[in-house]
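A single protein chain has been removed from this complex, and every other one stays in its place.
Chain lettering (A and B) follows the sequence in which the chains are written, and residue indices restart at 1 in each chain.
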Amino acid sequence: MSEASRRRPSRRASTTQLAGLSLAQRRREARVALAFVAPAAIGFIVFYLVPSLRALWFSFTNQNLVGSGRFVGGRNYAKLVADPLFWNSLVVTVEYVAINIGVQTVLAIAVAVLLQRLTRSVVIRGLVLLPYLVANVVVALVWFWMLDYSTGFVNVLLEAVGVDKVAFFGNEVTAIPTIALINVWRYLGYTSLLIFAGLQTIPKDYYEAAAIDGASEWRMFTSVTMPLLRPVLALVLVITVVGSFQIFDTVAVTTKGGPVNATRVIYYYIYQQAFERFDLGYASALAAVLVVLLSALAYLQLKLMRSNSSDLA
Amino acid sequence: MGWAEEATSRPRRRGPNWGRVAGWTVLSLILLITLFPFYWMLRTALSTNNAMYLDPSNPLPVQFSWGGFRRVFGLASPAEAAAEGGTTGSIHFWLYLRNSVIVSTTITIGQVLFSAMAAYAFARLRWRGRDVVFFIFLTALTIPPIFVQLPNFILIRDLGLLNSLAGIILPSFFMTPFAIFFMRQFFLGISREVEEAAMLDGAGHVRTFFGIIVPMSVSPILTLSVLTYITSWGDYFWPLLVGRADNARVLTVALGIFQSQTPQTGPDWAGLMAGTIVSAVPVLLIFLLFGRRLVDNLGYSGVK
Partner (left out) sequence: MRHTPFWRRVGSGVVLATVAGMMLAGCSSTGTTASSAASPGTSQAPGAGTEISYWLWDTNQQPAYQQCAADFEKESGVKVKIEQYGWNDYWQNLTTGFASATAPDVFTDHLSYFPQFVSQGQLLNIADKVSADNVDLAQYQDGLADLWVGQDGGRYGLPKDFDTVAVFYNTKMVEKTGVSADELAKLTWNPTDGGTYEKLIAALTVDKNGKHGNEAGFDKKNVAVYGLALSGNGLNASGQQTWAPYALSNNWYFGDKTPWTTQWKFDDPALIQALGWYRSLQQKGFMPSVDIALSEQDPLKGYLAGKYAMVTDGSWMNSSYLGQDGVATKVAPSPIGPSGKRASVFNGLSDGIWSGSKNQDAAWKWVKYLGSSACQDVVAKSAVVFPAIKTSTEKATQAFTDKGWDVSGFTVQVTEGTTALLPIADHWSEVNDKVTAAIETYLKNGDASALKKANEEVNALFK
C-alpha cells in the first residue's frame, strides 16, 4: 500500500509540489514544462482565449452582428437581470440538465458495470456507443419522426397497447423531458465508455478481498466500486454537466424554443439573440454569464468530489 | 465470472444465477432501446419515399428499394431519384468522405499529441502556477462554442483559409480542454517510481515521456484518439461555417445540405438515412478495430 500512497499527488502536494527540488532542478522542469505546454497554449490562446476576451468586450458594447458597436457599459447586464426570458431559460436549462444527467449517469454506471461483469465483447461495447456516431441533427430528426403524434412509431405502439398517444414535443410538461431523454439515448454509450475505462483501473484485489469477506454484489458495488470510481466519475460529471448545459441542436431541429418558451434553453436563447436579432452585445453578455456559472459549477464539482485524490492513495 | 466465484471455491448457489439474469435483462433492454432507432433508420433507408408517406408506421421497409443508398453514392440519375421522391441534388460522396478522413485524422494526431504533452506537464512536472494555469485551461470547457466560433471564423477568413481543410482543422489541432483533462487524470495515476527509475538511468524528461510514459499509456491515448476522431468526424457547425465550397466540404455538412434539398413531398428521408448510416460506418469500424486494445489494456499500470 505504500506505493499506492505515492501515486496520486495529494492536495498538499500541489502547494508544496516544488518542495524537495533544487533550484537547478526547478528551472529545468519549468523549461521542459514550457516546451510541453507550448503547442497547447498556442491553441488555447489563439482559438479560445482571444475570442473569449473579444466576446467579453462585446458584452459591454452594443455590437451588432454585421456592423459596429459602441461601448455602453453594463447596460446589457442590467437588461439581462430584468429579462424574464433569461431567467426562464435558466430554469428550463437546469430542468433539462437535472433530468438528462440524472438519468444518464445512473444508466451509464449500470451499463459500465454490466459490461464489465457480464461480457468482454467489444462488439456489444461498440453497439452501445453507436448513437454517439450519428450526427446531432440527424438524431433529432429521427426521434422527431419516431415520436411524431400521428405517424410516429412510438405513438402507434402506444395506441396498439391501448394507451393514449402523447404529444411529446407539443406539451409543455413533456417537451423538456423528451429532449432530455433523447440526449440520454445519444450520450449513454459515450459516458459509459468513459466510466468503463475507469472501472478497469480498480484492482481486482479489492473485489476478491471483499468476496472473501462475504460481501454481496451490491455491497461490493457500494463499498468498493463507487468510492474508487470517484476521480473518473468526477471527470465524467464535469464533462457531461458542462456539455449538457450547452444543449442546442435538438431544440433547434424540433421545438425551436416552444411550446410557449418551455424549451427555450439558454444556448438557444443566446443563438437567437445573435443570429435573429443581430444583437451580438446582448448575446455576449448572456454567454459571459453562462461561462461564469459553468466555471463555478465545474469548480464546485471538482472540489466536492475531491477528484485530485483517490481513495486508493 | 463474478469475483465471488473466482476468488473462492465455495459451491455455487443452487438454481439459476438471478443476478446474471437480471443483469442481462437490463442490458438487453438498454441495447434494444439503443439500437431500435438504427433499425428504423435502416428500414427507412431501404424504403421508397413516396410509398412511405402513405404507410408511415410500417415496421418493415415500405416498397423496398436501394434508391436511398444509390443517391448517397451519387449512382442514381436525377430521373430515377425524382421518381422515388428523392433529392435530385448531386452529392460527391467520395470527395466528402476523403475530406472527412483528412480532417479527422489530422486533428486527432495533433490534438492527442499536444494535449498529452500538456497534460503531462500538468500532471507530472512541477512548476510554479501549474494548477492555476490548468484550471484556466479547464474553464475553456465552459465557454459556449458559439462564443468563439464567430471570432475564429473571422480569424480564419483573415488568414485566407476559408473554404480550405486547413481552416477547418486549425482551431482543434492543438488541444481541447477535454483532451488535456482526460490525459491528466490518467497521468496522475502513474507511479512516480517509474519516472524516477528512468531519470536515474540518465534520461531527461522528454526521453522519459516519449520513451516510457507514452508506451505505458497506450490505452488512454488510444481511447482519447478514438473519441477525438469520432467527435471531429461528427462536427457540423464549424465545418459548415468554414467549409461550404465543395472541395472543403466534409460528410456531415454534405449530409445537412443533402437533407435540406427537399424534393416535392418533403425531405429525402431514404437518402438521408442511408447517408447517415454510411457516414457512421467508418468510425464504427475504427472503434471495432481498436476497441479491444482500448480497454482491455487499460489495466492498472505500473505498480502491483
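Note that in this section contacts are C-beta pairs under 8 Å (C-beta built on N, C-alpha and C of every residue); 3 or more make two chains touch, one makes a residue touch a chain.
Since we're looking at a predicted model, the values are computed, not measured.
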From B:76, B:140 or B:241, residue that would touch the chain that is not displayed: B:241
Contacting the left-out chain in the complete assembly, out of B:97, B:218, B:257 or B:288: B:257
Missing-partner contacts on chain A, residue numbers: 28, 64-67, 144-145, 147-151, 167-171, 252, 255, 257-261, 272, 275-278
Positions on chain B where the hidden chain makes contact: 50, 53-56, 87-89, 98-99, 102-103, 105-106, 109-110, 113, 150, 153-154, 157, 160-167, 169, 204, 206-207, 210-211, 240-241, 244-248, 256-257, 259-266
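One rule holds for everything that comes next: only the chains that are shown with their structure count from here on.
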Distance between chain centroids, defined by C-alpha means - chain A, chain B (Å): 16
Residues of chain A defined as touching chain B within the complex: 3-4, 6-9, 14, 17-18, 21, 26, 28-30, 32-33, 35-37, 39-44, 46-52, 54-55, 107, 110-111, 114-115, 117-118, 120, 122-138, 141-143, 145-146, 148, 151-153, 156, 185, 188-190, 193, 196-197, 200-204, 207-208, 210-212, 217, 220, 231-232, 235, 238-239, 242, 246, 249, 267, 270-271, 274, 280, 284, 287, 290-291, 294-295, 297-299, 307-308, 310
Contact set on chain B toward chain A in their complex: 2-4, 6-8, 19-20, 23-24, 26-27, 30-31, 33-35, 37-38, 40-41, 56-57, 59, 114-115, 117-118, 120-122, 125-128, 130-131, 133, 135, 137-148, 150-152, 155, 170-171, 173-175, 177-178, 180-182, 185, 188-193, 204-206, 209, 219-220, 223, 227, 230, 233-234, 236, 252, 255-256, 259, 269, 272-273, 276, 279-280, 283-284, 287-288, 291-292, 294-296, 298-300, 302-304
